[in-house]
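Worksheet: the structure to be examined is printed underneath.
A single protein chain has been removed from this complex, and every other one stays in its place.
First chain written, first letter: the chains are A, B and C, and each begins at residue 1.
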């Protein structure tokens, strides 16, 4: 197959990504099917980084000089772009962190600190935190640590055999005890896109906060925080054509205002005395120390790049590819999907096992063919435990992925089977 | 003056820094005297970033594919370089953070968490934390927050009129109650380089940890953690020719091993179950989520660049410049230094006030002349309070600074005086 | 942009010869404002009489822009009706936040129009606004207090 019912011209898009011309060992072309792990970067983003360092580099918010003003304007402008990209009502609701993990930890940590004035933002032994069995470790461990510190109980939604959230016990799970429901929007291992609204509705009934881990959704489809109706979301720059070293926490103003500060220092203060300090308003309250300035500029450019292509188109492209990949991989004897088998409410992340062959071996042979997939538990080990497997092989698509690359994957899996057969 | 008794050829060095060719408003050349705020980046670092993103970009530690192996090798290689740069006995003692502030917060936070097995690493109401009055806010606020959470008492060394640490009360200040002394190595406002050994000796007597904020020393002179004999240090990439978005925490193995994890998620785990997790050994234990991969690669290149020039030469160059600047600025009527007036045990950071003229106004007029200095409290407000001033003007030098730029500053200050006279 | 755009003669005049400077008693409301980036501080007191600002007194440490701005504030609002003063405040704030694209109205802003250039220096806008924020806050406090006393 060479024609995909996609609104994107992936061949054209590929020209924007220098690394896609890379030749691997044995002069093989790169077939990069690991974008859920990290995405590649378009030329525009690399140019923005270089231009920043070569012409405008200075620290932000501290200088009255020209470079300082330029750097500050560029940094704050990136915040405005990101806010618009996710439909945030105010740019002050966008906090730059180092990655999605920091954003998730920030919330878990400040809720656990006990320093919030309002008791709704303090975890204690009579409270519950509710997560799901399909979380990335970055949305499990912070809550385990928070619960350990505060005596709060950790509960979770289970999974159906199809790889979807088991929500039949919603009312029993999310109760008056629940302080926060923290869950993934799109699973990085199953590909599942969770239906958020029933959970938000229940959380509102019982007065719980809802935080969404959007690390795998914001890069791949239109996400509008106002429409979602949640309180907080986290995502990460490097998975959405941006640089490493930057992530985003978005939160409703009332919620961010109510959370106590997380890291202290640098520009997050209002005034500092040896005997005590007061803090800046959001977003700066949560941005201690020199922020990832160049990385924010790069992320702003990535957001421009994605917006120019149109997130609706990106999502449609991935849907077409996923449909094709599920169909073609599904035809191979011995391939079993881990996650939804139908291209409905799922993203372009396809996990599978190959009977009798360990994912490490699958990935290794694919790599020899120039096909980069991820193998392992994908930082979501409870999912593997749930389905009784040690690991999976995962192919994940993005706006530069072509149907020819899916074909290469399918041929590669067959070669793996011959090799170990 | 055009000849400096410096082992560096600054004119040659300047060619490595593209931004130094920048023309400002009014076609003025850039006189960048704000390197203590953030340094400029040499071409080599920018090339390393571009090469990484264009040829090797992938996530680390998770992939069996070629790009993943290359990215992992590059990232871990940067750790090896940084370890060698600071004389760390083991590369596993180098933890990459987002900036120096995160490194400082990491230590304050984990000590305050109460999760350490060994009581020496748990702060409580019977303990003291000792800092100094010349700390950057990033080494004040984290301890204030930690003390607020744990009931620990915060104490501090005062300052002499000369801008040096008042250590006459060392024995009264650092006692059996002291769990940790956290202090700056070189002050970012006064320029003072603190003498560390008497304080380390006393801390050893009473069994306290010593953490050094090296954000302003590691970029400017040879720093050897083994020689210093401290337990932990923090520094930041963007002040040492590296990218924004990366910092370093170094700690002795025993100390880092004893601290509980900070942020949770991603690759900092050994195994995760819904009911509990175990953690990876250092350094990964403290690196939750996707690390600043490209930024580490850039920092590794910055370290190579600095090592090639020789940190001894960098320090000598700055000493010569500082001597010259103190002399020439000191000749101006109405200029008063805040910090040591003699070029002894001090770095290339010169803070001053101009009688009757607010630093904002000084900085503004200098900026019109293309001279970038920082004005304000420099995130060290207690120092301003101590000396009864609202703010200072600060010129700070680096390896690309020339005596002609000092001359420009001196002429600029005179022009400021004429303007507001 | 040159220094002259920023440091208009009028600004330097107000800086060197401030009008109404010094904290005076009695007063109905007081506000203390800090600019965290530079440590500048400004205290403003208001004395109300009926619907008028009878006096506005102030003191602070800061740069020429913040000092001159307080002097202009005094000139523009002392003796005027509170609602008029708030209108002037709005106009001055709009001018400052207008990125140099707002045309100031001399009838409303008087010497305040000299600050038009400040709007192009993001780092200095806060300096110019400091006393105005303090004024607004001081009036709010005075009115709140008066309300309490009536109740």
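The criterion applied here is as follows: a contact is a pair of C-beta atoms (placed from the backbone, for glycine too) under 8 Å apart; a residue touches a chain by one contact, two chains touch by 3 or more.
On a predicted model such as this, the values are computed, not experimentally measured, just so you know.
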Shown chains that the omitted chain touches within the full complex: A, B
Residue among A:365, A:395 or A:408 that touches the chain left out of view: A:365
Residue of B:63, B:131 or B:303 touching the missing chain in the full complex: B:63
Chain not shown: contacting residue from A:123, A:288 or A:375: A:375
Where the unshown chain meets chain B, residue by residue: 61-64, 68-69, 72-73, 269-271, 280
Residues belonging to chain A that touch the chain removed from view: 25-26, 358-361, 364-365, 368, 375-377, 381, 384, 390-391, 419-420
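Note that only the chains that are shown with their structure count from here on.
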Remotest chain, chain C as reference, centres from CA atoms: A
Between chain B and chain A, distance of the C-alpha-averaged centres to the nearest whole Å: 31
Sites on chain B at which at least two other chains make contact: 25, 360, 364, 375-376, 381
Touching two or more other chains - residue numbers and ranges from chain C: 37, 121, 124
